[in-house]
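Selected chains only, in their assembly positions.
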Amino acid sequence: MPFEPVILFFLLGLLAGVMRSDLKIPAVLYESLSIFLLLAIGLKGGVELARQSLSALVLPVLVVVGVGALIPLIAFPVLQRLGRLSRADAASVAAHYGSVSVVTFAVAGAYLSGVGQAFEGYMVVFLVLLEFPALMIGVWLARRGANAGGQGKVLHEVFAGKSIVLLLGGLVIGWLAGADGLKPLDRVFFDLFKGLLAIFLLEMGLVAASRLGDLRRAGAFLIGFAVAMPLFAGALGALTATLLGLSVGGAALLATLYASASYIAAPAAMRIAVPEANPALSIGASLGVTFPFNLVVGIPTYYWLANQFQGVI
Amino acid sequence: MSMLHTRRTLLTVICEASIEARVLADARRLGAHGSTASDARGWGQHGERDGGWPMSGNVRIDILCEAAVADTIAGHLQEHYFRSYAMICYLSEVSVLRSEKF
């Protein structure tokens, strides 16, 4: 299976963390890089969107978001019944897995470019739209029966949250300015993308290492879930995309989106809206297991799946 | 130089960064006339919080106010946040110059 060098940076960070190295990526560098990555992904998507008839996107968007909403709804009972997690914990973990990871998406994009596989440029629209329904569903699952509330807070937390502002803002700027208008900015937002992604992954490795301790608390069930869930959701994504007529690259990317678990927007939103959920569980699973799993095993698997489906359907 | 030293209470809250805005809003609503915050890292019952990424950052909030206000805020925090969030708070006695501010 082809091999994506940026993953090595993640592994280096993981190793440094496990070795208890004094290497620390300053929090500000983390924030700065995440601002850059979110903006750059948005801009890239906006430029592609400008090449696209928006009306042709309506159906795929509805299907992709609708099917995506199944993920937390399926995950919740599994977590609550099989995993015996409390309602709040099950809802929070379900929200994490229903939402998406921007960096996993970026690595998948790099992987596809690496193997020379094209994909629909407007995939980033799905990325933006998949980020929040799961969070709303998560809060609803946690609150069902109890007196509601919190929905409003989450709505604002998410829509005015920095990841949506930057992704969506970038999307709109890219769409307004178009490829030509953005050309003078390419040297930063496009050329530097992969190198800065590598540095960000180094940091993610350090963070993931610091979350490994949470895994003990998470227990065997959750670790298993954190591997099985992305495989299931990835298959669902590849299938949905293929049925929608997307390219192999697009199918691999949608599979990755479905399979990925959020660790930027979801932890922040759940901490506010479902405070009684234990963040060590959801973050331990999404960042300690699913994120590395997707990077190393998941993405090539989803690409393989997308290829299989394309042949058959 | 005429300095009128008055006793006031300094309430210090150390908590996870994700609830900074809410704690500040609560304090304002409950009678604080100002506050100061800065980023921090630490460890306690909820394990290590090293500030390496946004969800693991702490914040230290200092609120200088009258004793009764400090008690009200501390009680409110105890009731609403102590169970679910990494948080400690403590009170100390200090002397201030312009007591009408606090």
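Order of writing sets the labels: A and B. Residues in every chain begin at 1.
Going forward, a contact is a pair of C-beta atoms (placed from the backbone, for glycine too) under 8 Å apart; a residue touches a chain by one contact, two chains touch by 3 or more.
Bear in mind that the values here come from a model prediction, so they are computed numbers and not experimental data.
Counting every protein chain in the full complex of this file gives the formula A x3, B x3.
We adopt the following convention: only the chains that are shown with their structure count from here on.
A straight line joining the Cα centres of chain A and chain B is 35 Å long.
On the side of chain A, the complex with chain B involves touching residues 24-25, 27, 30-31, 203, 206-207, 210, 213, 263-264, 267-268, 271-272, 275-276, 279-280, 283. Interface of chain B with chain A (complex): residues 16, 18-19, 22, 39, 47-48, 50-57, 81, 83-85.
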